[in-house]
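Coming up: chain A.
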Amino acid sequence: MKIPQGEVRLRLIGAGGHGILLLGNIIGSAAAQFAGIEATMVIAYSPAQRGGWSRADVIVSREPIDFPIFDNPDVLVATTQETYDLEYMNVVSGGLIIYEKDTVTPKPREDVTQLGVEAFKTAINLGFRMSANMVLLGFLNGTLGLLPEDAMMSAIKARVKRRVDVNLKAYMEGVNLAKGVKL
Partner candidate 1 sequence: MAERISLLEAVEKKEALLEPGVYFMQGNIASVEAALIAGCRFYAGYPITPSNEIAEHMSRRLPQVGGVFIQFEDEIASIMALIGAAYGGVKSMTATSGPGFSLMQEGIGCAFMIEAPIVIVDVQRGGPSTGLPTLVGQGDIMQAKWGSHGDYEIVAYLPSSVQEMFDLTIEAFNAAWEYRVPVIVLTDQRVGQMIEKIEVPPYEEIKIVVRRKPEVPPEEYLPFDSRYLVPPMAAAGEGYRFHVTCLTHDDRGYPTTSHNISRKLVSRLVAKIRENEKVIGRYESYLADDAELIIIAYGITSRAARRAVKEARREGLKVGLFRPITAWPFPYWGLKEHVDRGAELLVVEINMGQIVRVIREYYNNITKIHFMPWAPGEVPRPSDILLKIKEVYPR
Partner candidate 2 sequence: MSSLRVTTIRSEEVKKLLRLERFPHIWCPGCGIGTVVKCYAEAVLKSGIPEEKHVVISGIGCAARAPGYLKLDGLHVLHGRPIPVAVGLKSVKPDLEVTVISGDGDILTIGGNHFIHAIRRNDDINVILINNFIYGMTGGQYGATTPLGAITTTSPYGFIEGSFNVPYLAAALGANFVARWTPLHTKELVDAILKMFKVDGFAIVEIVSPCLIYGEMNNLPPLEMLKLLKERVVIDHEADLSKIDIDLRDPKKPIVVGNFVNRVKPSYQTRYMEIIKKARGGK
C-alpha cells in the first residue's frame, strides 16, 4: 500500500488480553510524546464484559486531527479470526491488513495487501507470550515506516509496565520479520 500523506488510520482489534489497547497507546504515545506529531485513539469493546474483543482506532497525522472517529481504516491489525472477519471488508481499497498467522485464515480481497505474522510463536520463542503485540507493532512499523524507531522504543519503555527488555526484543523481532516485505 501507499502510506497516506495526511492521516493514517489504524484499526487494531483482537481478543481481550491480546494487549490491543496497549498497542494503540504505544503508537499514540510514540507519535504524540516522542515524534512530536498528532495522534488520537478511540476505543470500543464487544458487548460482553469478559472474553470479548477490544478495538483501538488510532489516527496518526502530521496535521491536527479533525475527527477521531472513522469507519474505514487504512491499516487493519487483527489477532483472531472473529475480529478479522468482522473488519477485513472495512479496510479501504489499497489498504493493508496484518493478521496473526497462527489464528487467522485470510479471506480474499484483491485490492488490499494482506500480510500474516507469526507473532504468538515469535513471542513464545522469546519466553514471553504476552509480548506478541510488540511483535505485531514491530512488524507494522517495519512494514510501513510509520514512526521513527526511537520514538517507538521510547513509547514502549514509557508504557510497558513489566519485562520491558523482552518487549523491546519482541518489537525488534517484529521489525526484522518485516525486512524484505515489499508493499
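FYI, a contact is a pair of C-beta atoms (placed from the backbone, for glycine too) under 8 Å apart; a residue touches a chain by one contact, two chains touch by 3 or more; residues count from 1.
Selection rule, in plain terms: all candidates are chains of the complex that A comes from, given by their letters.
Keep in mind it's a predicted model, so treat the numbers as computed, not measured.
K.L.:
All of 1 or 2 sit in the same complex as chain A; which one actually touches it?
P.N.:
Every other option belongs but stays apart; chain A touches 1.
K.L.:
Going by the contact rule at the top, pick out the chain A residues touching candidate 1 in the complex.
P.N.:
24-25, 28-29, 31-33, 36, 38-43, 65-69, 71
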